[in-house]
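Excluded from the complex is one protein chain; the other protein chains are retained at their positions.
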Amino acid sequence: MASPALAKLGRRVRLGLIGGGGGALIGPVHRVAARLDECFDIVAGALSSNAEKALAEALRLGVPRGYPSVAAMIAGEAARPDGIDAVAIMTPNDSHHGYAAAALEAGLDVICDKPLTNDLASSLDLVARAKASRRLLCVTHNYSGYPMVREARAAIAAGEIGPLRVVHASYVQGSLGTRVEDNPEQISDRLRWRLDPARGGLSHVLGDIGTHVHQLVGYVAGRRIEAVLADVGSVIPGRTAHDTASVVVRLEGGARGALFVTKAATGAENALSIEAYGEAGGVSWNQAAANELRVMRNARPAEIRTRGLPTLHPLARAAARIPAGHPEAFFEAFANLYRDFAELVAARRTGAAPDPLAKSVPMAEDGADGLAFVEACIASTKLGKWVDVQRV
Amino acid sequence: MASPALAKLGRRVRLGLIGGGGGALIGPVHRVAARLDECFDIVAGALSSNAEKALAEALRLGVPRGYPSVAAMIAGEAARPDGIDAVAIMTPNDSHHGYAAAALEAGLDVICDKPLTNDLASSLDLVARAKASRRLLCVTHNYSGYPMVREARAAIAAGEIGPLRVVHASYVQGSLGTRVEDNPEQISDRLRWRLDPARGGLSHVLGDIGTHVHQLVGYVAGRRIEAVLADVGSVIPGRTAHDTASVVVRLEGGARGALFVTKAATGAENALSIEAYGEAGGVSWNQAAANELRVMRNARPAEIRTRGLPTLHPLARAAARIPAGHPEAFFEAFANLYRDFAELVAARRTGAAPDPLAKSVPMAEDGADGLAFVEACIASTKLGKWVDVQRV
Amino acid sequence: MASPALAKLGRRVRLGLIGGGGGALIGPVHRVAARLDECFDIVAGALSSNAEKALAEALRLGVPRGYPSVAAMIAGEAARPDGIDAVAIMTPNDSHHGYAAAALEAGLDVICDKPLTNDLASSLDLVARAKASRRLLCVTHNYSGYPMVREARAAIAAGEIGPLRVVHASYVQGSLGTRVEDNPEQISDRLRWRLDPARGGLSHVLGDIGTHVHQLVGYVAGRRIEAVLADVGSVIPGRTAHDTASVVVRLEGGARGALFVTKAATGAENALSIEAYGEAGGVSWNQAAANELRVMRNARPAEIRTRGLPTLHPLARAAARIPAGHPEAFFEAFANLYRDFAELVAARRTGAAPDPLAKSVPMAEDGADGLAFVEACIASTKLGKWVDVQRV
Partner (left out) sequence: MASPALAKLGRRVRLGLIGGGGGALIGPVHRVAARLDECFDIVAGALSSNAEKALAEALRLGVPRGYPSVAAMIAGEAARPDGIDAVAIMTPNDSHHGYAAAALEAGLDVICDKPLTNDLASSLDLVARAKASRRLLCVTHNYSGYPMVREARAAIAAGEIGPLRVVHASYVQGSLGTRVEDNPEQISDRLRWRLDPARGGLSHVLGDIGTHVHQLVGYVAGRRIEAVLADVGSVIPGRTAHDTASVVVRLEGGARGALFVTKAATGAENALSIEAYGEAGGVSWNQAAANELRVMRNARPAEIRTRGLPTLHPLARAAARIPAGHPEAFFEAFANLYRDFAELVAARRTGAAPDPLAKSVPMAEDGADGLAFVEACIASTKLGKWVDVQRV
């Protein structure tokens, strides 16, 4: 990626971490992603909601300026000439709104883990706050950072498959294939809060991975899901949290499709796939072979486009670091969102036009779209009929 | 397969063909399948509804006794001491009922292409006629003939994946990705009658390939789909025939899932896949790698079971002819249904107990189940809500 | 395939079987292959070298005219107006020469299992006899019957990958991964004679599967292997039979490559693959995904050509029976050789020009080439240096 705005800024973006200490999985992922392309300096952090732990983790992880709380970090950094430009939020879902709102109010740009919040109203509030503050609020729907997902988006946007007609996607995990929640001493902290509706959201499966599928479909297809006919719930007797969702969808422009999302597929790992077809052809991608995109056309051999090929669309080419045949994966895809975010932050601060390719990164509106989808699916399940997805 | 009944019969089953002449695709498939394991002699045929063509085709294909009509064949063969034991029906859907009823009434066993008929009522009538006549009525839902599909069924029946929780299947074709029906001179005869509701059934996509998916799910999972929430229709502007169906399902015992079936996926060939998970593990199969079954368990490496391995369940072992690593495919899977049928015919005629493994072949009840599913999906689409699938 | 000669013949080719009774694996494969496309009537057979067993097997298998010996069959059939046109030989290697010679002398066309014989001299003798008798002698190097192998051949012949530069092929089996031969009561008859040099040939691994790889390379690349640098032997302590061969090769025109062939890869099934590259691109095929051919070009997406596509070369199109996405496999590939042979037999008998596509079927010269390769590899191993492969 050309990164003209970062070049104009002439330094890395200074980032403060919110959360990510302790045993959290997603913390290291955010840190690696932020640092991978040397667009950020991680200079500050409030790494835990526990003040003592927050300071200890900053020391342990080598974060230069550790703070006991998010408020302290925002205040402390605001007082410095070299204070942070942005924060990265990687805390439990129910705290996203508060931290993001505080950071935006302090004039900071924000990159936040998904789902944006646990309900549509609070997500819309963040959309409004980001707009009012003229600050960035990105959401790490990281699967849209994969180069070949970006190739799929670009191919469809370029008309390669013609008018979109059908979409089919699935996200199949096995972590909740049995009632692990019955052994509270065994389940991890990060699973415990996720299964608690107050912290993890109304529908665990939809919030945790359903929003990924929803965003992936919209990102690739380039159009929104307008209405859903859903069955969301649990397939494990006695479980209250949602573990499985089947969703029939209609997209703007008339395409139809189905999404299948579950965490109760014992033995499955993290199987995410999408296929989309138009009148002229189709595309198919799955994360297990993330460096490939299958592009199909009627009565002709399929093409296997691979990350790194010079013939890819610019959006995909810019998302690859090393030549074709040298695979990139999860961390690099995540890092692509951070790189996009850095460029947009630099553009906002310098007034330079950002690399237009950075603009495909998911923003608050996309995050709010995800919550609109979640709420529509829940409503459809309750009513047993089609429900429109609220337009954000 | 041991085939004790065929051994007792001491000769091949004498088969008469109904349809399958001319340019039909499915005719050669039935003939190859019937002859592959040398269980049948194809001795008679009414190969076309046009008398002249029927006789010419018999000559061309080397069928010893050609007849100008089905009625003539049934009568003619009844008059011979070495007359046919059974008929194989491979004509357009709307004629299945009449031919099957006539054959059953004449005391013949029947193997019939799918869907059994075009509506539930006529299918139920055939179920009743088969029962009353004490004759066999098999339906060639051929995907259940694949050895590794049979391994999936046997593994689930043996409890290997524990109580079933989720099922996800899809059947994605591209032949109707554009309005080919607008060029009547270009489309094939076999497509033309399929798209005509009077001949091909109320819902083309559901009758033609949806019934395959429905049968595959029931065969593998060992339990029926009780209720559906469906969206069936066309995604191509101006088309009246159904080309796409998304179906949310609930199975007996509480499992849930989603089926996605389309013929409008331009560039797709014949992508059929199924995955099913229980509390102890899961299975996954797709036709493009038909010789493999992936068997998954929690936090353990997946197993790749391959056709021909000695460790397979008997149902799958009996369905393979050559060693592991020497692939079998579509014809051989189809032939497995014919071999099962031959054994059951021989058992009926000799009074011998058939090889119990032959009993998994789809029968009239399974075919009728498929039509119950089709009608439930259509009703659900119209009503926009859940509909129970009528129990056959 | 158009089969103009078969059309002119106006009947099926009458085939007599030599061997293939009892527990032999390859017998059913030949029978299925011969009958699959209805080009042959199997009317006679000498199904075992044991006279009593030969007659019993003919009865069991429904072969109309069983004979106690090959000589009896040849004589008996010669005396009939409707006697056999051709024989199919599926006996142990050491008997191929005698049976083939006798059949040719009797004016019969011959299709013979591979390797053609156990040494080059006897193979060359058969080449000479076939030529002198003006009869056909085909060899069932069945992997060249796969449609997508034929597409690879046709693509290279058409110049799609430019001047050939490198070839790499391997055939990896596991049946001799341990000293199974130490338990004579456990090993099958068909393995026992194969491991006996007097019956199975000087080098088991080369004769049994090395000749397949050699033929596959020549068939696909369209040029012969001129010289070899080989290491042939056993990797299992105490074994005398050869189980593994590594062969460095140079092809006419300057291409280089490596072949790796083993039966000592415990756990491998029947993994056969080939890749070939020229200055403009490459092709890659493996039997586990037999319905696909990967076609590569510099800095462009690979193409996945699939069996059944209308865009394939005629040689490949003619070798497919059913549409793309409906897989064909081992039996169908084998049957393609039989179909080619039938057309060539019909052409010889009628004087009609055969379908030119039938001419790619492996003939005696190809079989003899294989033995020249085997002997060169053995010589190279002994000498520890490059050895030229004798030109047949």
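For reference, chains read A, B and C in written order, and residue numbers begin at 1 within each chain.
The rule is simple: contacts are C-beta pairs under 8 Å (C-beta built on N, C-alpha and C of every residue); 3 or more make two chains touch, one makes a residue touch a chain.
Keep in mind that what you see is a predicted model, and the values were worked out from it rather than measured.
Across A:Arg199, A:Arg321 or A:Arg349, the residue that sits in touch with the chain not pictured is A:Arg321. Of the options C:Leu195, C:Ala265 or C:Ile304, the residue whose C-beta touches the omitted chain is C:Ala265. Checked against the full complex, the one of C:Met296, C:Ala352 or C:Ala379 touching the unshown chain is C:Met296.
Set against the missing chain, the residues C:Leu202, C:Ile236 or C:Val374 yield one that touches it, C:Ile236. By the touch rule set out above, chain A reaches the unshown chain at residues 12, 25, 28-29, 31-32, 35-36, 38, 61-62, 173, 268-271, 287-291, 306, 308, 321-332.
Along chain C, the points of touch with the absent chain fall at residues 161-162, 165-166, 168, 170, 172, 174, 177-178, 229-231, 233, 235-237, 244, 246-250, 254-260, 262, 264-268, 275, 277-282, 295-298, 300, 302, 384-386.
Residues of chain B that touch the chain left out of the display are 294-295, 299-306, 309-311.
Keep this in mind: only the chains that are shown with their structure count from here on.
On a Cα centroid basis, the chain most remote from chain B in this structure is A.
Averaging Cα coordinates per chain places chain A and chain B 43 Å apart. Centroids of chain B and chain C (each the mean of its C-alpha atoms) stand 34 Å apart. Averaging C-alpha coordinates per chain places the centre of chain A 54 Å away from that of chain C.
Each of the following residues of chain C touches two or more other chains: 306.
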